[in-house]
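Just one protein chain is left out here, and the rest sit where they should.
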Amino acid sequence: MSELAQQIVNGLVMGGVYALMALGLTLIFGILDQVNFAHGELYMIGAYAAFYFLDFLGLGYFIAMLMAMAIVAILGLFYEWILFRPIRGLGHLPAIISSLGASIFLWNLSLKLFGSTPRQMRTELSEVTLNLFGISLTVQRLLVICIAMILILLLYFMIKKTRLGKAMRATAQNPEMAALLGVDINRIAELTFLIGGALAGAAGSLIGPIFLIYPAMGLMACLKAFVVVILGGLGNVIGAVFAGLSLGVIESLGAGFISSAYKDFFAFIVLILVLWARPEGILGKTAKKV
Amino acid sequence: MQSFLKFSLTTLLLLFLIIIPLIFKNPYFLHIIIMAGIFVLLASSMNLITGCTGRLNLGHAGFYGLGAYGSTLLVMKMGFPVWIGMLFGGMISTLFGVLIGVPCLKLRGSYLAITTLAFGEITRLAFINLVELTNGPLGIREIPGPPPLFLPKIGLIQFESKIVYYYLIFFICLICLLIIYRIMNSQIGNTFIAIREDEIRAETVGIDTIKIKIINFALGAFFAGIAGSFYAHYVRFISPDTFTLNETFTILTMVVIGGLGTFWGPVLGGVIFTFLPELLRAIADYRMIIYGLLMTVSIIFMPEGLIGIFRSLRTKKLTE
Partner (left out) sequence: MENLLKIEALTKHYGGLIAVDGLELHVQKGEVLSLIGPNGAGKTTTFNLITGLEHPDQGRILFKKEEIVGLKPHEIAEKGLVRTFQITRVFKKMTLLENVSVAQHMAIRPNLWSVLFSQSEMEREKKGKEKAAEMLKFVNLYHKREEFASNLSLGEQKRLELAIALSMDPELLLLDEPVAGMNPRETDEIIHLIETIRNKGITVFLIEHDMKMVMGISERVIVLNYGKKIAEGTPEEVSNNPAVIEAYLGKRHKE
């Protein structure tokens, strides 16, 4: 029984990271109707940034994470300016190709700059193990869950309660109407990418000490984030959180009880099964307008 | 007047291609051209799916690999003659094209991209993990080439030298590209574009979009599979490393920069991006970095690709 609980908790840790990644993606899709294939690179750069701040500048972990979030947020801004604004409104394919090109560019650039040898991010927190209710957890992992929850709550609060959040929701529902009401879509786009970047940067910094850091980590993370977004419904913030946590748990249980070699496959299998049954995702948006 | 110009230019091009190996005998150069031929096929086949019909297929290297492994296994494990094996390699790829195409029918845009990417990766992982069948990461070596062919007036042709392989791929490309050209300009080709522009509208003008989308995937898979089969019996060694995501990205770059949805675009892209890495040997490490950059820049600033630029230059000339 405690084996099961252990797997579930481990799954929630990964799930929190997936949720953070997927939130950025789903916001970009919901509000701007554009697909960001380079989202995984934000995560990867966040991890490397935190690593360098920690390792080379000797900063504390939290400072390193905050700075990494800031850097990736700014990178997100550049995404908006360079990759997405010039082709806004031209349909999905150009955005996919544009961001795909950026993904290939950033991934291979990182390969060149950082080398393919995986790095290990060491913090004191990953050394200390707690034992709660028969479940063993490093402090780092506990931190992932806590910080992920905090960020998600902050985001939720921002979207539901602030004026900016209202503007974002209005743009997501009906961009033309929002524009008529005085919402500047370029500002909203910038904000969306700043937030998406910050969340991805946080995800990367949080995962760094738990697993290894390497340039290709963005690819798999991006794929999984997409799976989560599709499962939770494009543009559905709450869906992204639940689907992210669920995927983390499913993977963990699958790796623990079925096979850990094929861990990454579970995401794909779940995706294919869900898409076959319900092409709009489990909690998808309502049927498209004709 | 214009079509006469096109026709004569094409004929000149064909003549040039026929006499190339008689002028440039360097085997390494010939190898590059042969690879260019393979990539022209790969790019053209991806163009059918992604360019004409607007459905991004990020698993295309999988079709390439299925053709290669399919043909190789049929020949080496089941004793098929090489020519039959090559054709059937293409068909195995087509089969998978349909198998993958069906669940993807309802998917669009990024859903489709992710799912096809997943299929491509799953295929590659299958090549790596089904060791009894594929020999895993070590790959399959000593794949036989085609048997000697007797041609009247020429005699017996052995498939050993690069020159012979060059003419083979030239011939294969010629046939395949003719077929692709005809399809693109036919009613079916128009339905591809209609589905890309507005799938629902296409349904309401009487197009069975499901059937057409499956045909489309099958065609793209077939030609990629043929390219794979040829590759296997030319290089005579295949391994999962050849059929990676990077390969798909490279092919996509060729199509995007050449010109999505055009006929000559992928041909141009295929040639350019096979020769370019050779010319830029010094910066080979930066190849993918440059491709990524080019892909993004291209879709933003020249969405119709190089062919689009030629066209607009030409129409400008006509109106001046």
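Letters are used for the chains, namely A and B, taken in the order the chains are written, and counting of residues starts over at 1 for each.
The definition used in the following text is that a contact is a pair of C-beta atoms (placed from the backbone, for glycine too) under 8 Å apart; a residue touches a chain by one contact, two chains touch by 3 or more.
Keep in mind that this is a model prediction, so the values were computed, not measured.
> I'm checking contacts with the chain that's been left out. Which of B:200, B:276 or B:313 qualifies?
Touches the omitted chain: B:200.
> Among B:125, B:183, B:272 or B:290, which one is in touch with the chain left out?
Answer from the full complex: B:183 touches the omitted chain.
> Pick from B:208, B:241 or B:285: which residue touches the chain that isn't shown?
B:208
> Spell out the interface residues on subunit B facing the chain that's missing from view.
179, 182-183, 186-188, 190-191, 193-194, 197-198, 200-209, 215, 219
Assume only the chains that are shown with their structure count from here on.
> Please output the residues of subunit B touching subunit A within their complex, sorted ascending.
54, 56, 103, 106-111, 113-115, 117-118, 121-122, 200, 245, 249, 252-253, 256, 285-286, 288-289, 291-300, 303
> Across the complex, what residues on subunit A touch subunit B?
35, 37, 82-83, 86-87, 90, 92-94, 96-109, 112, 219, 223, 226-227, 230, 265, 268, 271-272, 275-276, 279, 290
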